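Note that one protein chain of the assembly has been removed; the remaining protein chains are unaltered in position.
So that you can tell them apart, the chains are marked A, B and C in the order they are listed, and the count of residues begins at 1 in each.
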Amino acid sequence: MMKAGLRHAGEVAVLDLAGKITIGEGDVVLRDKVHELLDAGKNKILLNLQAVTYMDSAGIGELVACYKRAREKGGAVRLLNPSGKVFDLLQLTKLEQVFDTFRDESEALKSF
Amino acid sequence: MMKAGLRHAGEVAVLDLAGKITIGEGDVVLRDKVHELLDAGKNKILLNLQAVTYMDSAGIGELVACYKRAREKGGAVRLLNPSGKVFDLLQLTKLEQVFDTFRDESEALKSF
Amino acid sequence: MAAETSVQIAIASDVRLVDVVHGAAERVAEIAGFAEEDALSAALAVREAVINAVKHGNGCDPALSVDVVLEAGREGFRATVRDRGRGFDPGAAPDPTAEGNRLRTHGRGLLLIRAFVDEVRFRYAEGQGMEVELIKKRRAESAA
Partner (left out) sequence: MAAETSVQIAIASDVRLVDVVHGAAERVAEIAGFAEEDALSAALAVREAVINAVKHGNGCDPALSVDVVLEAGREGFRATVRDRGRGFDPGAAPDPTAEGNRLRTHGRGLLLIRAFVDEVRFRYAEGQGMEVELIKKRRAESAA
């Protein structure tokens, strides 16, 4: 199961994700958490992917869905520290060209 | 795969085991490590089970085999911090009545 | 038990494949509603039955398969493990917890199976092999 911890850094909501973002589990958690944030008017969202081990196509699809939903609300979803398989998957799908992605948290926070 | 880290505390060899002690993998690692120690004349062995998640009957059997081998060489195999499933398994098999088992490492080291 | 969802697995008699069934059993027990610890108990029982089927039933002959069915239902978890062997008398195995047996390096599989699930049935079908059936029931509240 994927875990999702929530922190607030000024205006930015940071979701620390851990585990795998996969069909029927992680993708659902991700969708629900981002929905909650957007419903609460928090539309600047940083997804910390450091501890995410892998995603499948359903998880990747949900990442894109979150990106679009935040943008519709005038906000943004950005990524922190994708690594290993997750980094490979973002490259492979060319989503690295869609998402603003950061290695350094303070830099990521400043970017919003 | 089970991992086994070796430390020496005076005369006692401490094996820090992590993972599962199961058939064809962890049991083989355990056997090989204890064999090496006994061959090197190190017959006071403390198995730190803290990070062992579970064992199967093959792993438990190997634990007993190690106990007997050390005793034959005039030494001893003792246990540190079995927890969760491992603790349950030692109770269930009544091996808690065979193995000297400790919660505190310094106490365990003094016991040899 | 009405199965809500199920998995069938056939493995070659190779101890390296025991983990495959263990992992599958853990997942199916989770789907059946068991929390992590109880799902591990169910998986350990299945694991021991599979080890016995591979070793004693099929004599580790890779040409002989072990056939496993895993089911998640509203009442709980059910597994059957079938080998191609000549069967055995499960009542005849010595008690590994008896004082004189505690230092034996084998003979604890059946004990673990019986401890970790609620019902265990052994069936032998002439010319077909031994089948072990394991059932772990969901309780309204308590954890087993």
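Convention: a contact is a pair of C-beta atoms (placed from the backbone, for glycine too) under 8 Å apart; a residue touches a chain by one contact, two chains touch by 3 or more.
Note that the structure is predicted; figures quoted are calculated from it, not measured.
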item: Missing chain: touched chains present in the view; value: A, C
item: Which of A:Ala9, A:Ile23 or A:Ala76 contacts the chain that the document leaves out; value: A:Ile23
item: Positions on subunit A contacted by the hidden chain, ascending; value: 22-24, 54, 56-58, 60-62, 64-65, 67-68, 84-85, 89, 92-95, 97-98
item: Contact footprint on subunit C, counting only the chain that is left out; value: 5-12, 14, 16-17, 19-20, 23-24, 27-28, 31, 62, 65
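Operating definition for what follows: only the chains that are shown with their structure count from here on.
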item: Inter-centroid spacing, subunit B versus subunit A (mean Cα positions, whole Å); value: 43
item: Distance from the mean Cα position of subunit C to that of subunit A, given in whole angstrom; value: 40
item: Chain centre separation in whole Å, for subunit C relative to subunit B (CA means); value: 26
item: Set of subunit A residues in contact with two or more other chains; value: none
